[in-house]
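All protein chains but one are shown at their positions in the complex.
On to chain A.
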Amino acid sequence: MEFIRATHINFMGVRKAAYVVSLVLMALSLGSVALRGLNYGVDFAGGTLLQFRFSREVATEEIRGVLGSMNLEKSIIQRFSPTEVVIRTPKLSQEDQKRILSLLKEKFGSAELVRVEDVGPAVGADLRRMGIVALLAAIGGILVYVAFRFEFRPAVTSVLALAHDGLTVIGVVSLLQKEFTIPILAAVLTILGYSINDSIVVMDRIRENLVGRKKGEELEDIVNRSVSETLSRTINTSLTTALPVLALYFFGGKMLQDFALAILVGLVVGTYSSIFVVSALWVDWEKRSPRRR
């Protein structure tokens, strides 16, 4: 079976369109983060998340009614399974948590508290700080590595594409108003580390092909040839990684679904950017201010 042959595809011909797509993606992401914001989970925002299990199917409206008696009707109430419900409130005291449980027991006959995530403001702040440090350190570490590994210009375009990938993942999480939790942050970090790989493959090939540059061969042609030659590996490595993550999304349970989604988005956008954006940016840079070789 062979999906992709090393045919000659004119990737550089559509680079203007690719720029537009990428700019739109980034604008949407930034806009969403700026306007809708990130829906921080209890990890980062602090607060209380309680998951209850009932012996019968329960509607979220019934729960809301119960919470209303404690002036908590504005809480976020989500169905986890037909008989399980997750509620998210500002940080509750032990007594209030206990009271909710007994109110629910009263109303539904039986109710069991099966998960608690209770994070105080100080811990939330700690986790936020730790998250930012991890993010910056990851970017820093990758930058240092790429700087050693690459020439200057390919390094810059790869890192630009990387920022684009990470931003898009965060943007999608914001657009869908998925909770921004520690696992989502982990997904973003992983995508940063993983998605630069394809860019490295493509840029390495370009360097290789530049050495054996044929007379009269345009820069665009070399890049097109390089991207085409590495296309099957770019796609296959992403695909093999995406397959188990898809399994995670569909079969891995609700708790890992958002994480899997973030990774999938990152894989798709990372593959796209390493095919259409990284080398295109480099070509335009080289054409505008050519370096002597």
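Just so we're on the same page, contacts are C-beta pairs under 8 Å (C-beta built on N, C-alpha and C of every residue); 3 or more make two chains touch, one makes a residue touch a chain; residues count from 1.
Quick note on the criterion: contacts and distances are computed from a predicted model.
Trainee: Consult the UniProt record of the chain that does not appear here and report its protein name from "Protein translocase subunit SecD", "Glycoside hydrolase", "Cytochrome c oxidase accessory protein CcoG" or "ABC transporter permease".
Mentor: Per the UniProt record, the undisplayed chain of the complex is "Protein translocase subunit SecD".
Trainee: In the whole complex, not just what's shown, which of A:227, A:263 or A:278 touches the removed chain?
Mentor: Answering carefully, the residue with contact to the hidden chain is A:263.
Trainee: Among A:101, A:156, A:210 or A:268, which one touches the chain that has been omitted from the display?
Mentor: Result: among the candidates, A:101 touches the missing chain.
Trainee: Just checking the interface: what residues of chain A touch the absent partner chain?
Mentor: That gives, for chain A, the contact residues 1-3, 6, 51, 53, 94, 97-98, 101, 112-120, 122-123, 127, 130, 133-134, 137-138, 141-142, 145-146, 149, 182-183, 186, 189-190, 192-194, 196-197, 200-201, 204, 229-230, 232-233, 236-237, 239-248, 250-253, 255-256, 259-260, 263.
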